[in-house]
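All protein chains but one are shown in place.
The block that comes next holds chain A.
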């Protein structure tokens, strides 16, 4: 009890600290001062009257949403005496593994620099700046020669790293025992089992209405959909982040999704946000970074070829190039096991005072990175808004999909959750695939790393991401991956090679996400 109280006060202190520097804080202060002119504010009951004013004018809601947003993003408080790196990742071997993975990435990036003799960054000459500004809206038409560039890494490379991850304190002998994990991931982490998942995802239960199931043509809209839409409108009218998050667990109506997500992510798109985006754009125009070519290359390799997303190619550049310059992204490294790579001014290698983060946001894009942005283009057509939503999605969720950590939403836990679910509930399938050299994770890994973007039809993907936002967790990705295997189990039992198994699972665009999840979680005899 005492512990809880002190935890709480710690959280409060942290949040107050953070909000003090925020724009909202100064806005609230200004409003409070301005309210003094109002007749209903009395000197004798000043504090209460101002509180009342905040409540009526909606500022209290904004403060609540800000606090709620902090709570969702910030990790649970650790022991007051714990060093800050514990916030990033409490397990030493995970931290070490992430560190050496970063070194590899950086080395690969540097060697590409040397090979191509291209600087990491350079200022663009005035003419080039002007040219880029002119074609800002059609960067896709530009065809720079990118044949020499290659993605720094692909999910496949990352999987190899995860497979080799070991806990040095865990006896992991060569001989098979009941403790041996038959999957690829060999580290012991606590992951949820089906009863726990059922409890966690209780709103996905069979008796609860779901968009993605109960809005199909066979179901009269009076049964669920109409009412659900009505509630959604009410939630939006209330502008309450917490209510929106609860609501979206049953899925968001298409027409309300953009607003609901913005509310949950606490993105309001103020004029200063637009200005901030414009500043980032200016940075892009002034400086050429090596990562720009990587971004170009990635978009060309992925989204530009995608049936759903090719239309948005130019938006992807507008978002991703600005993202790479955004130093505000750096703050998420406080709770990300990864650390931003450093680069040194030429000739000052190793001298800390000449160190800069590279790229400025500290995130090196990999093959498929742009697919995190692509589905959002269906929701927001204004680049600055699209940008904010993406950045928030990244620092809340997506970074966990390509950094090594023990977090329940981290990719290692997702892999383990996936393998455990499959091994527990479809042991024959798991065994069969393992025997033919088609470890299921080898197929499902890329789905999870991309949060299924580019694999599912967009409407289904958005229904899935609704639940990520609703539960503030990525675990649903592992559940879906297992559900997909379960759904195609009959065909998979017949294959005899990895290639054949991959072929069975090559096209997920016809899948309906919600029925799969619901059946796997709630209708499978366990």
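Just so we're on the same page, a residue touches a chain if its C-beta (ideal position, glycine included) is under 8 Å from a C-beta of that chain, and two chains touch if they have at least 3 such contacts; residues count from 1.
One rule holds for everything that comes next: contacts and distances are computed from a predicted model.
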item	value
Undisplayed chain, where the name is taken from the UniProt record, one of "Polyglutamylase complex subunit TTLL1", "Glycine cleavage system H protein", "Auxin-induced protein" or "Small ribosomal subunit protein uS9m isoform X2"	"Polyglutamylase complex subunit TTLL1"
Candidates A:62, A:88, A:257 or A:467 - the one touching the absent chain	A:257
Absent-chain contact - pick from A:125, A:144 or A:221	A:221
Which of A:109, A:235, A:248 or A:377 contacts the chain that the document leaves out	A:377
Interface with the undisplayed chain - residues on chain A	137-138, 140-141, 143, 211, 215-217, 221, 253-255, 257-258, 304-308, 310-315, 377-381, 458-459, 462
